[in-house]
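Only one protein chain is missing from this complex, and each of the others stays in its spot.
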Amino acid sequence: MKRFTIIALLALVAAGAAFAQDVNKILKDLDELGDFDNQDFSAVYTIVSQKPGEKDSVSSVQLFRRDKKKQFTMIVLLPEVNKGQGYLREADNVWFYDPTSRKFSFSSIKENIQDSEARNSDLTLRGFAVDYESSGVREGTIGSIPVWIIDLKAKTNDVSYERLVLHVAKRQTMLLKEEAYSVSGRLMRTTVYGKPVKLGDKQLPSQIIIMDELNPGERSQLTMTQQSLSAIPDRVFTKAYLEQVSK
Amino acid sequence: MKTTANIAFRNLSRQKKRSFLLGGAIAFGVMIVTLINGFAGAFSANVSENFSHLLAGHVFISGAEKNGDKELSVIRDDAALSAAVRQAGIAPKYLTRRSEFSGTLIFEGKKIRTNVAGVELATEDYLRERLVLKEGSWDNAADPRALILSEKIAERLNVEVGDRLLVQMQTVNGQNNVGEFRLAGISYDAGIFGQLLSYAGLEYVNELLGLKSGEYQTMGIMLDSLKSAEPSADKLYAGLSASVSMFARGERDESGAQTPFQALMREQNKEDWEGVRYRLFTINELLSQIEQIVAALDTAAGVILVVLFIIIMVGIANTFSMVMFERIREIGTMRAMGVQRSGVRQMFLFEALFLAIGGAVAGIAAALLVMGGLSLINFGMDSPAFLILKNGHLSFYLPPLRAMGNIAIIALLTLLAVARPAGAAARLEPAVALRTQK
Partner (left out) sequence: MRSPAIKTAALAALALALALPSAQSAYAQGSITFNEDDFFGSEDEFFVEVEEAPEGTVGASLLVYDRVRVGGSVSGSATASWTWDDPYSSFALDGFDAYSLKPSLSSTLFFDARPSEDARFYGSMKTAWPFDEAEVFELFTDFNFDEKLFFRFGKQTVNWGVGYFFSPANIINLQAIDPFNPGAQLEGPVSLRAHYPLPGSQHNFWAYATFDSPDMKPEDIAVAAKGEFVLGAWELGAGLWYRYDSPLRGIVTASGSLRDLTIFGEGYLARGSDKTWVSAIAPFPSGTVSYETDDTSAFFKGSAGFLWSKSDWNLTLAGQYLYDGEGYADADRLSLIDQAHAFIDPIPAGDAKDLAMNALKVLVLGSGRHYAAFSVSKSELYLKDLSASAFVLANLSDFSGLVRPSLSYRLFKGMSASVSASFAFGSADSEYIVLNDGPAMSWSFGLSMGTGSF
């Protein structure tokens, strides 16, 4: 009996050690899944935000990014009033095209982070594996999908959320749900990532719903369509393109 | 010259109705400007004095701790500070210790962003004297999670004394945090400053900020009067510099910062340092930020004012153009009798000058009367506007130079408005003028 207990214990410890390694690997995988720094990326973003007692607001933009060259083009699709407005940005220079006057206006922005309120509030996340350590892993399901439920605790106080609970699909490593907790231990935000798509060796969700847990009923839904990693033609990052696609 | 002035004066009295109308318009404009000036003159002083009570200090010391890139606002050990205050010989009435955060209060789907000051609610007697509660009582303040809000904020959140509300904020490290308060009291509304007047217990605010018990962010030093703020600050700064590491005091605008306070912040961001440093500032520096809020609100009033004056000037210019035309034969006669061109021009300019000075003096007199009347009313310290009142009364201060300046500006603007019609009158050829049919 005694021997049996020891063996069982050993097995458990071994399983635990193996698992600790797995968790780190899962976190690293998650971090790598969506790194697009050297690839063009384009998609249509539709954002619906919902607040109790207010009409939903819907806006939609077509976005093109080429991070390598600091280029960015955005065309407004919705709301109808702003349809056809376009932004072209290269480094610090921004052109705005207004289809109602057929005029480009030019401005230059020197970002002054010191003055912006975002200085402290938007701490950059360097990656789960770097900023957090696991404080417990369970198995569970979400919908009909078996998941690891990983409880993460911040390694330092440099990250926005002290505690995160991640629900990661087991078979195809993929983050499905993230619960973010405050320092005082209160659930602040739940984000669910659904309808994932595979793009090359990357995978990313095409629908994200952010639920504000402190303000019940406040939700935003971000839907991505026409996602693509294909090279964006150079013409997209020109004034000619803004003019052509405007209404 | 004297004769020209006499004629000009007689011309004014000849057209009593018109002179009255124009002079009245000038007087009205000047009265409004003077009232605003007078109000603004006393405004800063009143706000500063009232604020020094609410913020509990005339001079403040805050601590900063830097570790790598990150700077935290905290005073962990104030032995050196207290000693320096004792030795500076500035006779403080009392010292306060506070922490503060800016966060979003949430109650049943309603949200509002506000500053919350963590104070020693149980012991800060002076706050109790100054902050009159409309609802609730200071007895509730014993609750460690007590919160006191101003009337307007409470109204917008639709929250009543006893309700529990959430606050979403960030720790000194920038991490998200959520706390829960219980509303202990509602203070009388303080207008636009209402958002600066939410108070909670220091212990709990520290906990939410991620500070330890006994730590705090800002030491407030209350002096006998606002006047001693700057000299005391200088003495204290000298004393502190000897014992602890201090930031340079903010100078006015070199880096393009809009306020001394921002200059201070900016300079401190530039420097490369590690460890613990303190910065010292006065209520005046602190309020220059509030003055920006006031400035924003004033722009609206200012725009209207400028338009008002442009319209009055337009009226004067147009009237004198017409006056010139009316008197064209008279001018012709004067010129034929040997009056020089400059004489004609002077006559017009004198006329305008008398009008402007008469109107401006009348306007200032009217403004003084209105100020006198208004300052007799006692609004009480529980009035919504108590922050801008002096012991419950509206108070005005019109710097004499300002009043003189206003008269000079009006005179100048009027002369400018009349310059062209006067020039035109002077240029008239006597023969042409006499021939002209009206």
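Quick notes
We call the chains A and B, going by the order they appear; numbering starts again at 1 in every chain.
The working rule: a residue touches a chain if its C-beta (ideal position, glycine included) is under 8 Å from a C-beta of that chain, and two chains touch if they have at least 3 such contacts.
Nothing here was measured: the structure is a model prediction, and the numbers come from that model.
Here one chain is not drawn; of B:G179, B:G239 or B:P421, the residue touching it is B:P421. Although one chain is not displayed, its contacts with subunit A can still be listed: residues 30-31, 33-37, 40-42, 45, 47-50, 55-65, 67, 74-76, 78-82, 87-88, 90, 92-93, 95, 100-110, 124-128, 142-146, 169, 171-172, 174-176, 192-199, 203-209, 211, 219-222, 225-236, 238-241, 244-245, 247.
Interface residues of subunit B with the unshown chain, by the touch rule above, are 256, 296, 299-300, 303-304, 306-307, 310-311, 313-315, 317-319, 321-322, 325-326, 420-421, 424.
We take it that only the chains that are shown with their structure count from here on.
Chain centres here are Cα means. That of subunit A falls 44 Å from that of subunit B. Interface residues of subunit B, counted against subunit A in their complex, comprise 70, 106, 109, 111, 166, 168, 170-171, 173-179, 207-208, 210, 266, 269.
Note for the complex: subunit A touches subunit B at residues 52-53, 114, 120-121, 123, 154, 157-162, 180, 182-184, 186, 188, 214-217.
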